[in-house]
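Omission of a single protein chain aside, the complex is shown with its protein chains in their original locations.
Right, chain A next:
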Amino acid sequence: MNKKILTILSMLLVFGMLLVSCGSSAEPAAAEPTTAEEPAAAEEAPAAAAFASKDPTTYTMATIGEPDTLDPAIDYETAGSEISQNVYETLVFYKRDSATEFIPMLASDWTESEDGLTYTFTIRDGVTFHNGDPLTASDVAYSIQRVLLNGDTNSPSLLLSEPFLGIGIVDVSMLIDPEGGLIDSREAMQAVDPATLTSVCEQVKAAVVADEAAGTVTMTLAQPYGPFIASLAHTVASIVDQSWTAEQGAWDGSCDTWQNFYATTWENTPLAEITNGTGPFMLESWDHATQTLVLLRNDNYWRTEPLWDGAQTGNAKLERVVIQGVDEWGTRFSMLQAGDADSAVVPIANVSQVDPMVGERTDYELAAGAFGDMYATETPDQPLRLFYAAPGLLRGDILMTEQIEAAEDGSQFTGTGNLDGGKGIPSDFFLDEHIRKAFNYCMDWETMIQDFYQGDAVRTAYSLVLPGEIGYNVDDPMYAYDPDKCAEEFKASAQVDSAGNNVWDTGFHFTAVWNEGNTARQTALTILSDSLKKVNPKFEMEVLSMPWASMLHYYQARQLPMYMIGWQEDIHDPHNWYSPYLVGTYGNNFAFPDDVKAGFIDYVNRGVAATSAEARTEIYHELNQKIYDYAPIINGPVATNRHYEQRWVNGYYFNPLYGGFYYYEMSKN
């Protein structure tokens, strides 16, 4: 008898647990994803008033991780720049959702000289910092000078050093040692003779001059610089209060001491966890343990006139913003379900879990460059709203090294190092234009977009830049998946083995690398590997995952023949793409032949120095053709964003250059 009862009880227990499990996880999967819905089929959505927050004064964002630092001169990641853009302000700001139109913010207006070298900003009256200090022209000059003199190549200071100090000068120390021997070393900088140090400081101060009486700041550039205003809208150019900043232990503005503050990093800046800006919110607290940052409304905010039509004026509507790092997706999902998170970061792999909770949505229209009308989904009583498919600023590309170095630890990325027997590739394999084009034709990005991104990505033209930027031309040619052309290019290649047999006959073997955990990169390389094998069974491209740190090591040593990587732009300007891909970060590692590199550098330098949009467009269109012909990379799709929020939230709009949200324009029912 006892045994029977026991069996029944045990089964009930197991069954109960399974029921809980199914109830929790199967429900979202059972519902149809909302992506395929037609607006016409949708029902009327319930009125917004039907959705009311438990606490309409506090906005809670469930995100991943926390900022590196809150010092805007040093922080170079989106979590920190989200705080900076709500707490600090810049001279100019993006006009609502536009990434290329700018409005005066802490400047009331500005003028530009005809030669494009001098900009004069009139500083806005009546603005105060959170501590009550009035904003002055000297604060503005100090803020920019501090960024320039701080340097630090892991900070965004290079966005300002190029326009002010000269193209190619990525750090102030290069004014003393152009070879870069002093870069990021405070110790070495302190050992430089005082006269040289003073003269460098004075050069920087002469480039940014405050006129307190006139209430203006004049900035003189080293050369005309097309994206200068865009650079000033970046949070690195946030304006800080000079006296308060110096009181905290940062640079005091003196040319005698700047070397003691050179290369301050996020480990030792005194502004790492405190802020004093002019923005609509103030930092209330940052608790590292709970990864929680709280912003409190600035009740003395200066703005009395809207900065664009329909913009907010006066104090922010939200009283508090809680930005909480919740690393586990299941926890963030539960917070959305419970209504405790007003929005949350949703990984692409989990969208099918959240889509059934969407009651209304709007889709981004690429041609119009804006979201369409909001419409109800097939489940109009659900609590979430979805902003779907706005293109981001990050593109993943497959890169090739044209002159591969041998790995000192014997790692065999290039197999035997020659084509004999199809067991390797020579070090100059990708120096061959036909090989690079063959790989481009063999890459099936459409499969990647459908299978991996579930349609949440778009392929842009084969120019390096993104849609909407100067230089982007939708009519530019691009490589599409074409196995026949892929085969043709391989056959036309000059790559032969020691007996003179073409690569098509010998086959090849090499290893392409992706960093562990990044499944998008794994998928792309696997698709390419499979396509190559289909074109010719002798083509073997091994796909290998590597910890990020190891990959960085081999990448830096130019030992990887092929790898997949991404680039996220800092400013919405073509220079932010052409320069790294052709000259700097990646350009260096492609190991282009000198004449090719010189040709690219010429275009890049002329493109950034031209100040009129027409002149830049012309230069970049020519460059695009050259890039297409040379085919240095296999350029991938741009992932699009999904923003989910509770339907009681108002005022969200998408600007791809924001670090996160601009909470001033947002409110809750």
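We take it that contacts are C-beta pairs under 8 Å (C-beta built on N, C-alpha and C of every residue); 3 or more make two chains touch, one makes a residue touch a chain; residues count from 1.
Keep this in mind: contacts and distances are computed from a predicted model.
Asker: Which of "Gliding-motility protein MglA", "Carboxymuconolactone decarboxylase-like domain-containing protein", "SigE family RNA polymerase sigma factor" or "Peptide/nickel transport system permease protein" is the UniProt protein name of the chain not shown?
Answerer: "Peptide/nickel transport system permease protein"
Asker: Among A:Met219, A:Leu525, A:Ile565 or A:Ala639, single out the residue that touches the unshown chain.
Answerer: Checking the options A:Met219, A:Leu525, A:Ile565 or A:Ala639, the one contacting the hidden chain is A:Ile565.
Asker: Decide which residue listed in A:Thr153, A:Thr447, A:Asn655 or A:Asn669 touches the omitted chain of the complex.
Answerer: The one listed residue touching the chain not shown is A:Thr153.
Asker: Tell me which residue among A:Asp327, A:Glu365, A:Glu446 or A:Asp602 touches the hidden chain in the full complex.
Answerer: A:Asp327
Asker: Out of A:Leu552, A:Ala598 or A:Ala613, which touches the unshown chain?
Answerer: Selected residue, touching the omitted chain: A:Leu552.
Asker: In the full complex, which residues of chain A touch the absent chain?
Answerer: 2-3, 5-6, 9-10, 13-14, 17, 20-21, 23-25, 55, 58, 60, 66-69, 77, 153-154, 158, 170-171, 180, 183-188, 190-191, 263, 266-268, 272-273, 284-285, 287-292, 294, 296, 320, 322, 324, 326-328, 330-331, 333-335, 337-338, 340, 547-550, 552-553, 555-557, 565-566, 568, 580, 584-586, 588
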